[in-house]
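Let me give you the structure first, and then I'll get to my questions.
Shown here: the complex without one of its protein chains, the others still in place.
Now for chain A:
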Amino acid sequence: MNVEPTRMLTGPGVLRVVWLPGSDLLRGTCHCGAAYLAEGPVEVWDWLLGHPVGHDAAAVDGAAELSAARR
């Protein structure tokens, strides 16, 4: 069934990285809600820790487009 593990930490500042099943991609989600698709952990942490740089709505769309492009 391979269900993505549910959210475990509940604090307001939680950063989350899901290794998307069936892919080599990591999806980072910032505490601000912005998300980003990365090809490795260094890249995903750099983006998450860069908050708020590039975490506006446009970046979310950008990540989604990137995601679509890579699939």
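Some points to look at:
The rule is short, and it goes like this: contacts are C-beta pairs under 8 Å (C-beta built on N, C-alpha and C of every residue); 3 or more make two chains touch, one makes a residue touch a chain; residues count from 1.
Rule of thumb we're sticking to: contacts and distances are computed from a predicted model.
Hidden chain, UniProt protein name from the list "Ubiquinol-cytochrome c reductase iron-sulfur subunit", "Glycine betaine/proline transport system substrate-binding protein", "Cyclohex-1-ene-1-carbonyl-CoA dehydrogenase" or "Vanillate monooxygenase": "Vanillate monooxygenase". Listed here are the chain A residues that touch the chain not shown: 1-5, 7-9, 11-21, 24, 26, 40-42, 44-46, 49-50.
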